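One structure, as structure tokens, below. Some questions next.
Missing here is one protein chain; the remaining ones are kept as they sit in the complex.
And now, chain A:
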Amino acid sequence: MEKKLSKKTLTKSFHNWYYGNLTCFSQEHMQTFGYLCSMLPVVEELYDKKEDQARSMKTYTAFFNTEPQLGTVIVGMTAGLEEARANGTEDVDDETINGLRAGLMGPIAGIGDSLVVGTVIPILLGIALGMSTGGSPLGAIMYIIVWNLFAYFGMKFLYFKGYELGGKAVDFLVGPQGEALRESVTMLGGIVIGAVSATWISVTTSFTMTAAGAKKPFLDLQKTLDGVYPGLLTAVFVVGCWYLLSKKKMSPIKVMLLLVVVAFIGVFVGFFNPGLSY
């Protein structure tokens, strides 16, 4: 008789992944235990015999790490493959399953990190920041609701698409339509991040030059710079940090330490002055 995973088991497997993908994270095994917990209901439903269960569970002890949210599609796919293996499909073995997992976790991590973590979340946070201007909780509440609905139902969709379509589920993500979509979302992200920078970052100089005897300074550097392009100094600092991070391959912590030095020198020579006193 053809074995078919019940909807209930698949949902349980998905929930185990949704919650447990990183709860027992270590540098050595990363998401492996989340994966095992997710496959356990599937394996238990498909096989009655202990040794079959052991063989299948052993498959998923192989190292696994990807962007866990987009990576749900891989979990769904392996549930489908395990079902095929239980039904005696010949070319599905440890090698096929782990080959697929190992082959996909890299690309999916790349797309997931840049699309979900690097674009969708910043866009939502950007809007939330806009709505929370002045200390209103509205933006934060909006983010909690919208992001969690998106993450939960998005991941559920990916899981079941992976289960139903197998390999075809990834074609959408890496195919031309997926690429067009990703490129457009990235563009949207770029524009929003630009607006976030201009709204929330304010790098200003207090540097002025006053002629002897004059009351007003003849050079107010901040005004001059803003006359060229509003927010110029902020933009210069952002691009400078980008240059250090991507062209000089510096780590974010080193760049931050460098900024401490820059701030210190800047304050010392009078370029920066927060203008505070008790």
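In the analysis below, a residue touches a chain if its C-beta (ideal position, glycine included) is under 8 Å from a C-beta of that chain, and two chains touch if they have at least 3 such contacts; residues count from 1.
The rule is short, and it goes like this: contacts and distances are computed from a predicted model.
The subunit not displayed here is recorded in UniProt as "PTS sugar transporter subunit IIC", chosen from "Competence protein ComGC", "Acyltransferase", "PTS sugar transporter subunit IIC" or "ATP synthase subunit b".
Here the missing chain is touched by one residue of A:80, A:162 or A:231, and it is A:231. Only one of A:62, A:123 or A:221 touches the absent chain when the whole complex is considered: A:123.
As for the chain not pictured, it touches chain A at residues 18-30, 32-34, 36-37, 40, 43-44, 50, 53-54, 57-58, 61, 65, 68-69, 109, 113-114, 117-119, 121-123, 125-137, 139-141, 143-144, 147-148, 151-152, 155, 168, 171, 175-177, 179-181, 183-204, 229-231, 234-235, 237-242, 244-246, 251-253, 255-256, 259-260, 262-264, 266-268, 272-278.
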